[in-house]
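Missing here: one protein chain of the complex. Every other protein chain is in place.
Now for chain A:
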Amino acid sequence: MEFVSPEGLRLDGRRPMEMRQIRAEIGAVSKADGSAIFEMGNTKVIAAVYGPREVQNRSQQISSHALVRCEYSMANFSTGDRMRKPKGDRRSTEISLVIRQTMEACILTHLLPRSQIDIYVQVLQADGGTRSACINAATLALADAGIPMRDFVTSCSAGYLNSTPLLDLNYVEDSAGGPDVTLGILPKLDKVTLFQMDSKLPIDILENVMQLAIEGCKAIASYIREILLENTNQLEYRRGV
């Protein structure tokens, strides 16, 4: 199948190096300590953060740093078939773990010993790149909750179809079965904290694809920074500072 036309346009009209439209909103769940909605094209996820708070199950308490927990789920209405999404299946367990590990790497957990941070992410609408969107939403929600972080994590995916590296695959491109790299970086520290890939890719092409994903992450980072700044400005304004 032709995913990139000879004119250099993808099926949805983007060029290979272009990301979908992104949009973020902070404070979508007022009950939570921090929350955010993040959209990448038609992929829409919501994240809510509770904590730092006392550890609920004392036996899990860690004396030197904070306990980070993450729960990922997909809303039943998030895909076209509207099937009941079982909780705790292998895929969501795996994604929960990926998000937890990625976020744990950037939270300054040693500053919050004997406490617990809960991150809930739910996919409201799925159209490819849910993993990345979840991480981006979680970053915003953590920042909203005022949890100390080394840097914020941003994530973006890139794939390789029709011998062309493609940024930010949507569902149709994702289900083509080609190589798909999901990358998470700490933009300021310039470090990679998450790197996942399905299927095989020659090493030199992998480098190109990875570079493209890094560019994507950086673009998301500058957008997130903007959103956070704006949010802070608004808070200042409301408090009359």
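The definition used in the following text is that a residue touches a chain if its C-beta (ideal position, glycine included) is under 8 Å from a C-beta of that chain, and two chains touch if they have at least 3 such contacts; residues count from 1.
Everything below uses one rule, namely that contacts and distances are computed from a predicted model.
K.L.:
UniProt names the one chain left off this complex as which of "Exosome complex exonuclease RRP44 homolog A", "Molybdopterin synthase sulfur carrier subunit", "Methyltransferase-like protein 5" or "Adenylyltransferase and sulfurtransferase MOCS3"?
P.N.:
"Exosome complex exonuclease RRP44 homolog A"
K.L.:
Considering the complete complex, identify which of A:Q21, A:Q60, A:S175 or A:S222 is in touch with the unshown chain.
P.N.:
A:Q21
K.L.:
Which listed residue (A:I62, A:L124 or A:V172) would be found touching the missing chain in the intact complex?
P.N.:
A:V172
K.L.:
List the residues of chain A that touch the chain left out of this view.
P.N.:
So the residues of chain A touching the missing chain come out as 2, 5-7, 9, 11-14, 20-21, 41-42, 80-81, 127, 170, 172, 200-202, 205.
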